[in-house]
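Single-structure report; data block below.
Here the complex is missing one protein chain, while the rest keep their positions.
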Amino acid sequence: MYSDQVMDHFMNPRNVGEIENPDGVGEVGNAKCGDIMKVFLKIENDIIVDVKFKTFGCGAAIATSSMSTEMIKGKSVDEALALTNKAVAEALGGLPPVKMHCSVLAEHAIKAAIEDYKKKHNK
Amino acid sequence: MYSDQVMDHFMNPRNVGEIENPDGVGEVGNAKCGDIMKVFLKIENDIIVDVKFKTFGCGAAIATSSMSTEMIKGKSVDEALALTNKAVAEALGGLPPVKMHCSVLAEHAIKAAIEDYKKKHNK
Amino acid sequence: MEQRIYLDHAATTYTKPEVLEEMLPYFTRKYGNPSSVHSFGRETRKALDLARERVAKALNADPGEIFFTAGGTESDNWAIKGTALANQKKGNHIITTAIEHHAVFHTCNYLERNGFEVTYLPVDKYGMVDPEQVRNAINDKTVLISVMTANNEIGTIQPIKEIGAIAKEKGIAFHTDAVQAIGSIPIDVKEMNIDLLSLSAHKFYGPKGVGALYIRKGVKLQQFIHGGAQERNRRAGTENLPAIVGLGKAIELATQDIPGHSARLTALRDRLISGILSKVEYTRLNGHPTMRLPGNANFSFEFIEGEALLLTLDIQGIAGSSGSACTSGSLDPSHVLLAIGLPHEIAHGSLRLTLGDQNTEEEIDYVLEVIPKVVQRLREMSPLFNQQKGGQKHV
Partner (left out) sequence: MEQRIYLDHAATTYTKPEVLEEMLPYFTRKYGNPSSVHSFGRETRKALDLARERVAKALNADPGEIFFTAGGTESDNWAIKGTALANQKKGNHIITTAIEHHAVFHTCNYLERNGFEVTYLPVDKYGMVDPEQVRNAINDKTVLISVMTANNEIGTIQPIKEIGAIAKEKGIAFHTDAVQAIGSIPIDVKEMNIDLLSLSAHKFYGPKGVGALYIRKGVKLQQFIHGGAQERNRRAGTENLPAIVGLGKAIELATQDIPGHSARLTALRDRLISGILSKVEYTRLNGHPTMRLPGNANFSFEFIEGEALLLTLDIQGIAGSSGSACTSGSLDPSHVLLAIGLPHEIAHGSLRLTLGDQNTEEEIDYVLEVIPKVVQRLREMSPLFNQQKGGQKHV
């Protein structure tokens, strides 16, 4: 069902955890629908220097959380905003069609965290 | 599907053939329905001294033709008239339910032949 | 009974050993539900996908257009009821033929009892449907045309491509019951403009109880069996994995050399047909002389009844079938034999012999020795025979 990359990111998720005093936090999804992702960003000079996440959700939700946080680490805020769920799914070697909606979660959570950062920093 | 007795009477039918100058002849059924039986009787002093048949029909039709003619041979005309299809089927060790209607053919053909005999001999 | 010769392959075949072998692990070792998340499920999921690809390849379809069912009958029921019910707003008229298998015929009868109108097209004396009659039968309420690829009793092969072209031109769904055709005739659903196609594994050396329905992408079809989300939410029920694996293997084997297989059977069949026709008088061949399934021979022997013939042949070790009413317990003989114009009494005396992969010339020669004697014996018992031949007079 899942590609090897998905299984790797699911079993060995990168960037799990929280950041104390983060520059931006985003949380999307709700428990009723079965998935929630919370992203914590540490940003210096518009560069994402650290990122952590916590996710309640299925294998695809956890794997996309892991992959997408990897993909934005070290990138500028604008680059991170340009990240699409399609790009994340591709980097994971594809997702089953019924699971594509899970990859949207990560994209939205990152966007929400950046928005939070911008708001806090009046950008 | 068929009992051993049915198969025996089907494969080795008794009394197949015709009788020249019979005292009574009966024919029932029609080709459209898939079965016809013709019975020839030789009768002396109201006793059936010989009987022959020809049958167009399925295994059950042939077997009941054979068995029923055996059962009336040597019997009086009245005894022959009392023969029922149920008795013939029983003597054959039973017939499959869907084949019970075939046994009626023999009963009717014998009755028709006896009627023919009675008419010819003004009885 | 020393030898037994099986000449009833159109009824059902054995499962080929190499097909069974591929099935076996799925009974006792690889038994997971392919919808499951775990490894037991993943290994059967792969097998399910492979089987679907094999069926798709055999028909020149996409795997996404193949849906597994429990057999030809279910496929026919689904295709016909499913199309009829999905198009109720558009119309209520169905066109089919007078010689369809009961799985189509009785399904159409059922729809007639429920507000649909069905045209049963006649066939010619060879059992052939005329595409122009299909065209003429179409009206603005027609939602489905269902014409079988090849007939199960008399073997006649229909002009499916021509009928498909008409259906396509008119924008009407076209279903074909190809249950008898797989492995004997090349099928290409694209070239033949087929929208829905039924098949059944046990007719081509696969297991019983499994079939498929090809549904062209975009064709509207109501679900028939409701329940779980199997078969992309269109046919519910835990997948019958061993059987589906067997279907996949069997269709691959059956379609890998259709010309060779067909040539071999045709030679045997023609030996049988010409032998019977030359040795037994008052006999006719039913079905088309050339446009017929390679394995099918169907005869009518006048003056005798089919079941009696079958029983006697069986005792001689020959297994065939008949269109006689008396084999089924009904009173009317086969609707197919009546549709090609046989009178009842001749239809009653029919014998179908259908050949398969393992039949040999020696077997055919044995059959050609036995049948004339058996027919003769039954004719001598028949009150119709002497009358007809003008021998013994009616007393």
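Note that the chains take the letters A, B and C in the order they are written out, and that residue 1 is the start of every chain.
What we mean here is this: contacts are C-beta pairs under 8 Å (C-beta built on N, C-alpha and C of every residue); 3 or more make two chains touch, one makes a residue touch a chain.
The structure displayed is predicted, hence computed values, not measured ones.
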Omitted chain's touching partners, listed by label: A, B, C
Which of C:133, C:223, C:266 or C:376 contacts the chain that the document leaves out: C:223
Identified contact with the non-displayed chain, of C:13, C:83 or C:334: C:13
Residues of subunit C in contact with the chain not shown: 1, 4, 6, 8, 11-17, 20, 24, 27-29, 31-33, 35-41, 70-74, 76-77, 101-104, 106-107, 109-110, 200, 202, 207-210, 223, 225-229, 236-243, 307, 310-311, 313-314, 318-322, 327-330
For subunit B, residues in touch with the removed chain: 1
Touch residues of subunit A, complete complex, unshown partner: 2, 7, 10-11, 13, 16, 18, 20, 22, 25, 27, 31-38, 40, 54-62, 96, 98-99, 102
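Rule of thumb we're sticking to: only the chains that are shown with their structure count from here on.
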Maximum inter-chain contact count - chain pair: B-C
Centroid distance [mean C-alpha coordinates] between subunit B and subunit A, Å: 91
Distance from the mean Cα position of subunit C to that of subunit B, given in whole angstrom: 39
Where subunit A touches two or more other chains at once, by residue number: none
